[in-house]
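Take a look at the structure set out below.
Take a look at chain A:
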Amino acid sequence: MTEVLRVDRLHVDARVGQKWLPVVTDVSFAVRAGEIMGLVGESGSGKTVTCLSVLGLLPRTDVRVRTGAIWFHDRDLTAISRRDLEDVRGRSIAMIPQEPSASLNPAFTVGDQMTEILRRHEKLGRAEARRRAVRLLDEVGIPAAASRLDDYPHHFSGGMCQRVLIAMALACNPEIIIADEPTTALDVTVQAQILSLIREKAAAHHAAVLLVTHDMGVVAEVCDRVVVMYAGQIVESADIVPIFHRPRHPYTERLLAATPRMLQHNETDSPGFAYIPGSMPRPGTYATGCRFGPRCAFHEERCDAAEIPLRSLAEGNLARCVRTDELDLAETRSRA
Partner candidate 1 sequence: MTILRRPSVAISLTVLGLLALAAILAPVLPLADPLRGDLMRSLEGPSAQHLLGTDTLGRDVLSRMIYATRVSLVVAAGAVLVALLIGAVLGMLAGYFGGKFDSLISFITDAYLAFPPILLAIAILGAMGRGTVNTVGAIAFIFVPRFIRVARGAVVARRGEVYIDAAHVIGASTPWIIRKHVVPNIAAPIIVQAALAAGFAMLAEASLSFLGLGVQAPAASWGSMLGDASQQIYRQPLLMIWPGLAIAVCVFCFNLIGEAMRDAMRA
Partner candidate 2 sequence: MLQTLLSRLVRLVPTLILVSVATFSLTYLVPGDPAITLAGDAPTPERIAEIRADLGLNRPVITQYFDWVGGVVTGDFGHSIYGGADTVTDLIVQKLPVDISLAIGGLLVALLAGVPLGILAAVRRGSIADRVVTAFTSVSVALPSYWIALLLVLLFAVNLRWLPASGYTPPAEDPLAWARGLVLPSIAIGLAMTAEIARQLRTALVDVLDQQYVRTARAKGLRGWVVIGKHAMKNAAITPLTILGLQIASILGGAVIIEQIFGLPGLGQLAIEAVLQRDIPVIQGVVMTAVLVVVVCNLLVDLSYIWLNPRARRYPPG
C-alpha cells in the first residue's frame, strides 16, 4: 500500500520561558492510503505537537522543528515555502479540530466558511460553491442543510459544529485528514456517532485519517493501526488487534486498563477505571534511559542504563522497552 504521509525522525522543540526544550523526540511513522492511524497518548505526550507540525500550525516563535522531516509524497512539509504549505492545507491534507464550537468563526455564517474553502482551492463560483456546500452538509447528516447555510455557528450544537467541520475537511477530497481529538469536547452519546461518521466518510472520500486521541476506547472504535506516544517518544506501534490483545509496552497496557468503556445504550454507569499513578514528566525533566521508568510497575535498574531504542518485534510491531520479550502484558491486563 502506498504511504500518504511519512513522519521521519522528527524532533520538535518548544520554548519554555527563555529555553528551548524537546517535546517530540525521534518520532517516525507512516500513514498508508485509506487507513485510519491512531496517535495515542496522555496530554503532554507530544501527540498534538506532532500532528500540528504536519500542517505547520504552531507559532514559530514558540515551537520549531529541530531536525527531521514530514514527507507528503515527495515533499518535506517542514521545508517547503509558506505559500506551498498554504496550498497543501485544506486541499491535500485537511484537519478536524478539537473544540468544534470554538473552531468556527462566530462572525461568519457556516455557509460562508464552507464556501470559502471551496472557492479557495477549487476555484468554484459562488453559486456552485453553495451547492457543493449543501451537498457536503447533507452528507454529514445536518438536516435541512440548505437553510442552515446562512446560520451562524452559535446556532449549532457542539456535535453539529463538528459535523460541519468534518464536511469542511472533506470538501476538497483530501488525501489525508488529521483529526485532533475530534470527540474529546463532545458528549459521550455524540462521540460514537461522530467517530463512525469520520470512518464512513473518510472511506467514501478515499482519505486516510491520522486520529489523535488520549482514549484507547476511541482507538478501538475506528483505528486500523496505533502509535502510542509517551513523553515525546513513540513507545509502541502496532496493528489494532495485536495491541489490544497483547500490548508490548507497560504504558500501553496501563492506557488500556485506564480506558473507560463507552456506554452501551442500556447501561447506566461506567465501571470504575484504573488510573496511572504519578504524572508524565515535563520536557527537560526526563529520566535517563526509559522515560516511563519512574511510573512503571516492571521497572528495573537496567531500564535506566541508556537510551532505549524502538525495536522491531517478531510480529511486525515496534516497542521501546528492554523487557518487552520477558513481560506478558496480556496476562497483566486480564488480571487488572
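If you want to know what made the cut, all candidates are chains of the complex that A comes from, given by their letters.
In this text, a contact is a pair of C-beta atoms (placed from the backbone, for glycine too) under 8 Å apart; a residue touches a chain by one contact, two chains touch by 3 or more; residues count from 1.
Predicted, not measured: the structure shown is a model, and the values here were computed from it.
Taking any copy into account, the candidate from 1 or 2 that touches chain A in the complex is 2. Across the complex, candidate 2 is touched by residues 55, 57, 61, 82, 86-91, 94-95, 97-99, 102-108, 116-117, 120-121, 147, 150-152, 154-155, 165, 168 of chain A.
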